[in-house]
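Starting off with a structure, shown below.
Heads up, one of the protein chains got dropped from this complex, but the rest are sitting where they should.
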Amino acid sequence: MTDKMEKLSDALLDLAVVTLTFPCSAEYVSIARLAILGIASRMAFSYDEVEDIRLAVGEACTHAVERSVVADMRAPTNDGHGTITIVSTMTINELTVEIKDDVPTGFPPEGVFQDPVGIDIDRQGLGALLMEILVDKVDVDTTPNGTCVRLVKHAHGV
Amino acid sequence: MTDKMEKLSDALLDLAVVTLTFPCSAEYVSIARLAILGIASRMAFSYDEVEDIRLAVGEACTHAVERSVVADMRAPTNDGHGTITIVSTMTINELTVEIKDDVPTGFPPEGVFQDPVGIDIDRQGLGALLMEILVDKVDVDTTPNGTCVRLVKHAHGV
Amino acid sequence: MNLTITTTVPSANTRLIRLSGEIDIYTSAQLKQEIAKVLSEGVRFIVLNLSSVEYLDSTGLGLLIGTLKRLREHNGNLVIVSPSVRIVRVFEITGLYKIFDICATEQEAAEKENLQL
Partner (left out) sequence: MNLTITTTVPSANTRLIRLSGEIDIYTSAQLKQEIAKVLSEGVRFIVLNLSSVEYLDSTGLGLLIGTLKRLREHNGNLVIVSPSVRIVRVFEITGLYKIFDICATEQEAAEKENLQL
């Protein structure tokens, strides 16, 4: 969908859109979680569903931050000032959350998180698993300049 | 400051900027409060200071929503789809929060909130008073196309 | 976070209203409606328990001030019960603690105004 069409359909359907932009860095992920908690709380989700959405969005942000760390290590010319943009679109019975980053792709994480103490395991697999379980639909769109994770959760009423 | 200069100085000072955009409507103000809670919690503010910032930002948003209601009543051609954008800039010892709306100005609220039961008082005065007390600096910048309230709070460490 | 309002009727001219949640521009519409209903029933005393209220902004304060005025005009009163430390701070910094009667418990409010709760 083009930007223009998107704007048009927003106006027609009276979609509520909330956008949050913050640095792609570990200390800001909690801000995103609080904002998404506020958004999901405004919809017909149960307490458990709200917490599921919070965790799923947290995982998507965490994934972006980890990829950013890897990209910075592999390509030190990268300025390390990436941002994450979260676009939440609310309808009466559905929440769509897009977590977009500008982390250059193509830097596999292998080896970067190697831990001399041996207490690090494959977190990215766990995070992806959690997202799949926690929301109804997960789409990942990768371009050379960044990744967009789209999470969809249906509200069945509380 | 031009946009270009702003970007430059951000990069130089390594400012952390968090931006939140949402519909200028009463039901979204709580989302903004949660996000700002997350932002202020990441800084060297005491519990009371964090709550002060939350209330001050809430008041600024409330003011924007009330002006939007007035503008819609006075100028029904107004499409009623305004947005509020909150830009939070964190430095090591200062939080600046700009609450910008696109509500057309020049519609005084007199009369609109007249209440047959007589239990409504001058809330806007109270809200402005609260902001003045709660943060260190309040600037209000009014243009025909909207208002920007800038709140500054110094962090003295916790 | 929403606002839950529980009103009990201890006597014809008294209402005990217990609030829980956040009082802001969104939820205060609901509270205003409830207070308007109570006032229309000729009530003179409202005991307002704020112990479970976590957030109170100028829309909520405005409503409380207006209600207090209306009740005092009829020789009644609005008594605030058990606000959290945070809400007490809001009453203090605005100077509004001087115009409101604030009690620690519903019992204390009842004794103060000579009410049966």
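Should a chain be cited, it is by its letter among A, B and C, assigned in written order, with residues numbered from 1 in that chain.
What we mean here is this: a residue touches a chain if its C-beta (ideal position, glycine included) is under 8 Å from a C-beta of that chain, and two chains touch if they have at least 3 such contacts.
Note that the structure is predicted; figures quoted are calculated from it, not measured.
Student: Looking beyond the chains shown, say which of A:82, A:104, A:127 or A:146 touches the absent one.
Tutor: For the chain that is not drawn, the touching residue is A:127.
Student: In the whole complex, not just what's shown, which of A:41, A:62 or A:105 touches the removed chain?
Tutor: Spelled out, the listed residue whose C-beta touches the missing chain is A:62.
Student: Against the chain that's been left off, what residues of subunit A make contact? List them.
Tutor: 26-27, 29-30, 33, 48, 51, 54-55, 58-59, 61-62, 65-66, 115, 117-124, 126-127, 129-130, 133-134
Here is the rule we go by: only the chains that are shown with their structure count from here on.
Student: If you average the Cα atoms per chain, which one ends up farthest from subunit C?
Tutor: Greatest centre separation from subunit C goes to chain A.
Student: Between subunit B and subunit C, what is the separation of their C-alpha centroids in Å?
Tutor: Centres of subunit B and subunit C (C-alpha means) sit 27 Å apart.
Student: Determine the centre-to-centre distance between subunit A and subunit C, using the mean Cα coordinates as centres, and give it in whole Å.
Tutor: 42
Student: Can you tell me which residues of subunit A touch two or more of the remaining chains?
Tutor: 41
Student: Can you list the subunit C residues in contact with two or more other chains?
Tutor: In subunit C, residues 1 touch at least two other chains, as defined above.
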